[in-house]
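The complex is shown incomplete by one protein chain, all other protein chains being positioned as in the whole.
After this line comes chain A, so read on.
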Amino acid sequence: MAPVMAEAASVAAESLGGGRARAARTVLDQVVLPGEELLLPEQEDADVPGGAGEKLLRLNAGARSRVRVVCGPGLRRCGDRLLVTKCGRLRYKEPGSGSGGGVYWVDSQQKRYVPVKGDHVIGIVTAKSGDIFKIDIGGSEPASLSYLAFEGATKRNRPNVQVGDLIYGQFVVANKDMEPEMVCIDSCGRANGMGVIGQDGLLFKVTLGLIRKLLAPDCEIIQEVGKLYPLEIVFGMNGRIWVKAKTIQQTLILANVLEACEHMTSDQRKQIFARLAES
């Protein structure tokens, strides 16, 4: 962590002193701070100060190939400018098969969840009021969930949801001005694993960064955990994890391992899993 901190400090000093926007390409995988401005590759030539730069810009204006760039979490568009809103490392993903400028985002550590449209989360039913369930999702406001937003639910055939149940669902409405709304069906009306999560099991909270780490396509931890014993896990993007195994002891071990592996090196992890496999 120490080098990261030092880096952050130097960046802070630099941005305070200079106050000039940096090119996004040059700060990839480096720490960016909220309030900083980034320049996309096609805006870089505009950064040259003085008259020469302006001329250059005007000459290139027509020829410049403008591609669509996606700015992910931690970045915000402000007119033509790209601003940083979270502290973390700037990441970039190459565009896929289609044309485009790729995706920029900030890989940040945080515990507070802010609802995002399309995210799958685990919520707790806190109230039943008429046609709507109130779901605690760990955000600033409870989300609403219609009783019709379950697979096979009709006005007559209500889903069996009680206060205190765990719900795995998806956000359809999530913006800063409105109450978030969840559903437990996809666009085709199928559940696809969403809905009430089964009985028993254990729910615990971790940081949002760990959830993303565990859900990464090539995550060693999950692959190792899967080899231990029969088990089931549900990950919510809001930092909640629900685990269940055959016995309570196994469930607790699982929860502890997942919680602890956030700040372990891969060697330490290997040791732990070797010890678990023996017992």
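Definition applied: a contact is a pair of C-beta atoms (placed from the backbone, for glycine too) under 8 Å apart; a residue touches a chain by one contact, two chains touch by 3 or more; residues count from 1.
Just so it is clear, contacts and distances are computed from a predicted model.
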Undepicted complex member, UniProt protein name, chosen from "M-phase phosphoprotein 6 isoform X1", "UBC core domain-containing protein", "C2H2-type domain-containing protein" or "SUMO-conjugating enzyme UBC9"
"M-phase phosphoprotein 6 isoform X1"
Identified contact with the non-displayed chain, of A:V103, A:I132, A:L148 or A:L276:
A:V103
Omitted-chain contact residue, chosen from A:L148, A:L231 or A:M264:
A:L231
Out of A:E36, A:D119 or A:E181, only one touches the absent chain, namely A:D119
Considering the entire assembly, which residues of chain A contact the chain that has been omitted?
40, 42, 66-73, 75-77, 80, 82, 91, 93, 101, 103, 105, 116-120, 168, 192-193, 212, 215-217, 219, 222, 225-237, 244-246
